[in-house]
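Here the complex is missing one protein chain, while the rest keep their positions.
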Amino acid sequence: MVNLEFKIGSLRFKNPVLTASGTCGYGYELEDFINPDELGGIIVKGTTPEPREGNPYPRMAETPSGMLNSVGLQNKGIEYFEKIIYPRISGFNTNVIVNINGNTIEDYVTLAERIGSLDKIPAVELNISCPNVKKGGMLFGTNPVSAREVIREVRKAYNRVLIVKLSPNVTSIEEFARIAEEEGADSVSLINTLLGMAVDINTRKPALPGFTGGLSGPAVKPVALRMVWQAARAVKIPVIGIGGIMTATDALEFIMAGASAVQVGTAIFIDPESPVKIIAGIKSYLENKGIRNYSDLIGCINS
Amino acid sequence: MVNLEFKIGSLRFKNPVLTASGTCGYGYELEDFINPDELGGIIVKGTTPEPREGNPYPRMAETPSGMLNSVGLQNKGIEYFEKIIYPRISGFNTNVIVNINGNTIEDYVTLAERIGSLDKIPAVELNISCPNVKKGGMLFGTNPVSAREVIREVRKAYNRVLIVKLSPNVTSIEEFARIAEEEGADSVSLINTLLGMAVDINTRKPALPGFTGGLSGPAVKPVALRMVWQAARAVKIPVIGIGGIMTATDALEFIMAGASAVQVGTAIFIDPESPVKIIAGIKSYLENKGIRNYSDLIGCINS
Amino acid sequence: MAKRSEDFRVVNIKYLNELHFILELEGTKPLPEIKPGQFAQIRIDNSKNTFLRRPFSIHDVDYAGNRLKFLIRAIGDGTRTLGTIAENRMVNLIYPLGNSFSLPLPREKVLLVGGGCGIAPLLYLAKFMNRSGVVPDILLGFRNSKSIMESDEYSKTGRLFIITEDGSEGEKGLVTGHTIMKDLGAYGRVFCCGPEPMMKAVAELAKASGTECEVSLENMMACGIGVCLCCVVKSSRGNVCTCTDGPVFNIKDLQW
Partner (left out) sequence: MAKRSEDFRVVNIKYLNELHFILELEGTKPLPEIKPGQFAQIRIDNSKNTFLRRPFSIHDVDYAGNRLKFLIRAIGDGTRTLGTIAENRMVNLIYPLGNSFSLPLPREKVLLVGGGCGIAPLLYLAKFMNRSGVVPDILLGFRNSKSIMESDEYSKTGRLFIITEDGSEGEKGLVTGHTIMKDLGAYGRVFCCGPEPMMKAVAELAKASGTECEVSLENMMACGIGVCLCCVVKSSRGNVCTCTDGPVFNIKDLQW
């Protein structure tokens, strides 16, 4: 039997395949297709202190091998999460992780504290990289000073596993990965979406009412892979690779480039079974090659 | 008859469709497929002071809706260009523009001066965005201080039309567009390739020996379009849009987002006739919509 | 009622006119229960420019043969590719998705209104009603007599009225101008599917006459299963997903 386990600090994941925030709801939406307990983890939809309606429709534009979205963090707020959603998902036998978002540092800290008191949520993913909100989000994640500040404050307020989700819309991903490490994050995950745009030449308007959106899917994979490789060489904490992962081959590319684990996002829209297929595919790759621990592959292209 | 003319300063282009550097050779390689004189302009292969062998093979990896390249500015140097190539291309009845590259500011200045003495080259494209060389290139284009310096020095040495080709691998494209404008560039062109990577999971090596390469093709179009839109709002000089343009629709998206002209790159590999098809497509769009000047469309999505 | 992902064999593609075709698919196992108004997300593998699945209403269901029919308009690369797929090739479906039209009360007078390829879900809806003894009136609007589709099929399931924009068959005009719409109050419910302006116009009339009105929306979808939140529509409860809370909405719940 091959061993797919990995750890962030002392937190154990049964395998390195998680579902990405905003692409898997709260996990239970996928139950007709997969057993969420088989996943390495579930990163639930981006959550804010207050309920949010998100951005106006249309929120999506298809692009070559990818899509732009501008959902804008629609969610029912932390209170609803605690009262209604948490009870529904706390029974999952996998790591359920909440992706936290805010306009201000206080927002992030409040969320981290409240999530910190939910027994069955062993980690948060600090989203400083959402490109679809006017305040907060990517504004934190593309400025080294405010990135440092928000990570520092959340770290003070939260003593479980802290994953910082980085924005790819920066000149140096290493810089932000190092800031996260220096401020005590347990892991960085990347990439969030690349800021993109589409135009409808018939209406002569941007395809998305807010002009820009976040690009995801296979189109971004080469960029994501490069950034994961750079980040993994810059820091010692585990890097979680995200971006255009559709198959086990894609996941293995990230792992070989230095990712300790991966998140599957947009692929779920095309095949909701893809996360478990990817787990199976990684397993059979290891078996075929006679590799017992997948961790032997992590970052192997550097050597 | 619709009018497709556009100008950078006093330099007239018969239409807004140019071929991108590194994807059209010196123009004559395409003569079996198109008449280069029909193009708005031809940006020839990146040229350096000395002859260069470029990077080792393999130099290319296909990616979803795109490709990575790591050619590394293979070219025969400025002297060969002046003596052998220039005589062959100086008869073209379109704007032939040289893409100039160097390791140092002096390199760029030398090239600009030498090209400045070639009558039939009305403009240079200052490439501070090549991601595939160890020195120069993107190192200039991702650092505001050195970007400013090289543009300033080249501007002093060259009095014809100066186009600065920007790198997308930056946090703020506006910043670099503004620097170019402030230092007297006549135009900015963008984007050069996005830095990316691919891994071969069978050999467990990077697909390209130098690990990273430049991503081009439709995959990058949403990012390119967003950056062109941002740059066009940040500066008053004409912006030339590049990135994943395969069809007239793509070109029109860039124009509506603020580009005064476009360059066609990777599309040429798939259809060497695409640049002239795009010109025809823009024409018929304008005719069908009853628009006489294509310039009415430039940046129209902002209004 | 659980959603599933399943490969179907292409049995037949029948063009009704230049742009519209019926795609008939056969599964390998018994179909789940399918309610009228539900849709499937079809994966289109051999189209370079089609990354996401495409949603299509279920047009007809043959439980005995494990077959589904879709009525599709070839409008872009995805649908054009679907319309030229070879027989016996496999396509992957995620289905059945979404809610459904409500069931009329026994003997309730019901009107179905469809326009263009928006008529797609109405055939299965009418057949479904027939099973519980309801025979609906059906009003279908088309551009002209040539663009009329499947009138034989629909007329087997209810009383069929046709209106064409140029009057080349049936009455002349838009569905909202048809004679029977004058007496909309006579119907307990109107079910409507078609271009949004048409549905909005019908909704206006229904409101005015106090008739219950349900419409089927075609918002752009990425996932179809409620995880991406891209397909939202403003409802009385805030933004809700067309793919899971819809595609069928009572107009009272929409901010129309």
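Think of it as A, B and C in the order they're written, each chain with its own count starting at 1.
Quick note on the criterion: a contact is a pair of C-beta atoms (placed from the backbone, for glycine too) under 8 Å apart; a residue touches a chain by one contact, two chains touch by 3 or more.
Note that the coordinates shown come from a computational prediction; the quantities given were computed from them, not determined experimentally.
Novice: Relative to the complete complex, which of the depicted chains are touched by the chain excluded from display?
Specialist: Its contacts among the visible chains are B, C.
Novice: Check each of B:P64, B:G102 or B:G258 against the chain that is not shown and name the one that touches it.
Specialist: B:P64
Novice: Of the residues B:G217, B:G243, B:G258 or B:G299, which one touches the chain left out of the display?
Specialist: B:G217
Novice: Looking at B:G9, B:P144, B:G184 or B:P272, which makes contact with the chain not pictured?
Specialist: Answer from the full complex: B:P272 touches the omitted chain.
Novice: List the chain B residues touching the unshown chain?
Specialist: Residues touching the hidden chain, for chain B, are 22-25, 29-30, 32-33, 45, 53-54, 57-60, 62-67, 69, 71, 74, 217-218, 266, 268-273.
Novice: Give me the chain C residues in contact with the hidden chain, please.
Specialist: So the residues of chain C touching the unseen chain are 45-48, 81, 86.
One rule holds for everything that comes next: only the chains that are shown with their structure count from here on.
Novice: Which chains end up together, and which apart, when chain A is taken out?
Specialist: B | C
Novice: By C-alpha centroids, what is the most central chain here?
Specialist: So the chain nearest the centre of the shown protein is A.
Novice: Centre to centre, by mean C-alpha position, how many angstrom separate chain B and chain C?
Specialist: Chain centroid spacing, chain B to chain C, equals 47 Å.
Novice: Could you state the distance in Å from the CA-based centre of chain A to that of chain C?
Specialist: Centres of chain A and chain C (C-alpha means) sit 36 Å apart.
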